[in-house]
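Quick notes on the structure that follows.
The block that comes next holds chain A.
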Amino acid sequence: MRFKTRNFDTSSVALSTEDLSVHLPDTPGQPQVLKQIDVTIRQGETVCLVGESGSGKSVTSLAIMGLLPEALKVTEGRINLQDRDLLPLSRAQMRELRAARIAMIFQEPMTALNPVLRVGGQIMEVMELHTQLPAAERRARAISIMEQVHLPDVERVFRSYPHQLSGGQRQRIMIAMALVLEPVLLIADEPTTALDVTTQQQILSLIEELQANHGTAVLFITHDMGVVAEIADTVYVMKHGEIVEHGPVEHVLRQPQADYTRDLLASVPSLSPRPARPEGDEIVLKVEALNKIYGGGGILKKLPQTHAAKEVSFTLTRGRTLGIVGESGSGKSTVARCIMRLIDPTSGRIMLDGQDIAGLSRNALRPHRKKLQVVFQDPMRSLNPRWTIAESLIEGPLNYGTPRSEAMAEAARMLTVVGLPENALKRYPHQFSGGQRQRIAIARAVMMRPDVLVADEAVSALDVSVQAQVLKLLEQLQDELGIAIVFITHDLRVAAQICDEVIVMQRGAVVEHGTAAEVLVSPAHAYTRSLIEAAPGRMWDFQNFKEMPEVTHANPS
Partner candidate 1 sequence: ETTVTAVMHSGLRVLDPVMTTAHITRDHAYMIYDVLIAQDSEFQPQPQMADWEISEDQKTYVFTLRDGLKFHDGEPVTAADAVASLKRWAENDAGGQVIMDRTESLEATDDKTITWVLSEPFVPMLDVLSKQSALPPFIMPARVAETPADEPITDYTGSGPFRFVEEEFQPGVSVTYEKNPDYVPRDEPADWMAGGKVVNVDKVKWVNMADIQTAVNALMSGEIDYIEQMQVDLLPLLEGDPNVVVEVREPTGMQTMTRLNFLHPPFDDPKIRQAALAAISQEPVLAAMIGNPEYYQICGAVLGCGTPLGSETDADTLTGGGGMEKAKALLEEAGYDGTPVVLMAPTDLVALATQPVVVSQMLRDAGFTVDMQPMDWQTLVTRRAGQAAPADGGWNMFITNWMVPEISNPISNPMLNGRGNDAWFGWPTDEKIEQLKAEYIAAEDLDAQKQVSDKIQAHAIENVLLVPLGQYSLPQARRSTITDMINSPVPVFWNLKKTE
Partner candidate 2 sequence: MSQAPQPSSAMQPVLRVIGLPHLGIGPKIAALVLALIVAATILAPWLAPHDPLTMDPLVRLKGPMEGHPLGTDNYGRDILSRVLIGGRLSLVIGIAAAVVSVILGLVIGMIAGFFHTADAIIMRMMDALMAIPAILLAIALVALNGPSVGSVIAAITIPEIPRVVRLVRAVVLGAREEPYVEAAIALGSSTFKILTRHLLPNTLAPLIVQGTYILASAILTEAILSFLGAGVSTETPTWGNIMAEGRQFFRIKPDLILYPGVMLSLCILSINLLGDAARDMLDPRLKKRAG
């Protein structure tokens, strides 16, 4: 494994924070969210900020942008952008800087894009605000940056609205928006979390390229240690609002000082697939020749149709996990939503415990719902913002007759299982970090003790330690209850750890199908091979702080 070893001591400082502290002034006890954070990022440097979910990574980045939610206040410290303190700046002065000098990519692509504006327009808007470029030029640059972030079918996407794009596509729009003006500092808050590995790799090299050309400083927030290993010059590790350790990447990965860092690294899942569990004979879910075509519309001229799932078939037996991997926009979520019957499949059969639910009506479906649960990609929106966590958690059990008090007790237990404090029950979704919300969503699904759990990128937003806990939790539940899981992910490490079987999707079709070992170790399809090759940090054995002793999967030749 080759780490970056560039030295930046001579480069000028792009951004530094000194003693940055953030409080919640209106909350009883005025809890401190950030405690004296000192971070320095030099021109051309990539700083990775890692740490458990809720440790304050996003708050740090928002503080730099001057976009903290009203509830949060910077109580002390300085934020220097090229030696200019940002905190005393007026709103208008800050506005000038944003996007032009410091740009940010947000964590949740679904909610971060304006749902009623075309994405092309949203990209062009940045140029409109900060440059005098003529419209045609703006458009050309938008198209070009969209191509650079490897969006397919750029002309169509340019004209699309966010809801017409897959999660990964949306995130690429966000990235395009942030990069288009070539800022001094780019803050990326988990920008590749929603992306498949190939795209991730492209984006990472894109950022690197930009960095090389323009000396952009990058503050990269992630929990993906593979990514850290690939891109970081310097790593900062955060916990409970504090920096517990920082140093050059190799140093941190080889000789972690803080216990916390060691734990964190030890939780990184291995790329070598675990042995598949025996295949039972009780088929809980069988999908046959599933097709989904999104289509048409348009006031005057018919928009092109998208064949998002093509003849997808698979079977799943009790207690096993099926992974679906594939690049962004390959139709993974579409398959998941069809199985859940949140959308109506265009054709095909979905046999749940022997019964075809593909054509059932809303009401006829209700009894089957309990057996079939889902965790969505987008944690913010899948929780009702007006409901307390408790209400969200007990909704399902109450629906199927569990007494309220029992459900509440179970909810409290479940929260500890997913690693949240019990007092979280009374709070509202907006008061949690992205990862915390996702754990709540998982807890909610598992509360139902389903036969089949569809997890659509359910752990993508989690930091590795929590991810490990959650994966363990799922496994444990699977053992105890025999839940079968359809696990959609683009993280091959996660797939390797959790899946018995894997199917690989590309442009709506299944291109490869086999046990995890077959698919990940000896991939048959070129596309699968390219996926594996793109997995970041695959040469590093994080748990043991050293290079991989041997390659456990076939070297693509």
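One rule holds in what follows: a residue touches a chain if its C-beta (ideal position, glycine included) is under 8 Å from a C-beta of that chain, and two chains touch if they have at least 3 such contacts; residues count from 1.
Behind the choice of candidates: all candidates are chains of the complex that A comes from, given by their letters.
Predicted, not measured: the structure shown is a model, and the values here were computed from it.
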Numbered candidate touching chain A, per complex, among 1 or 2
2
Going by the contact rule at the top, pick out the chain A residues touching candidate 2 in the complex.
26, 69-71, 110, 163, 340, 342, 362, 366, 369-370, 372-374, 376, 378, 381-386, 388, 390-391, 395-396, 399-400, 404, 422-423, 425, 428, 430-431, 441, 444-445, 448
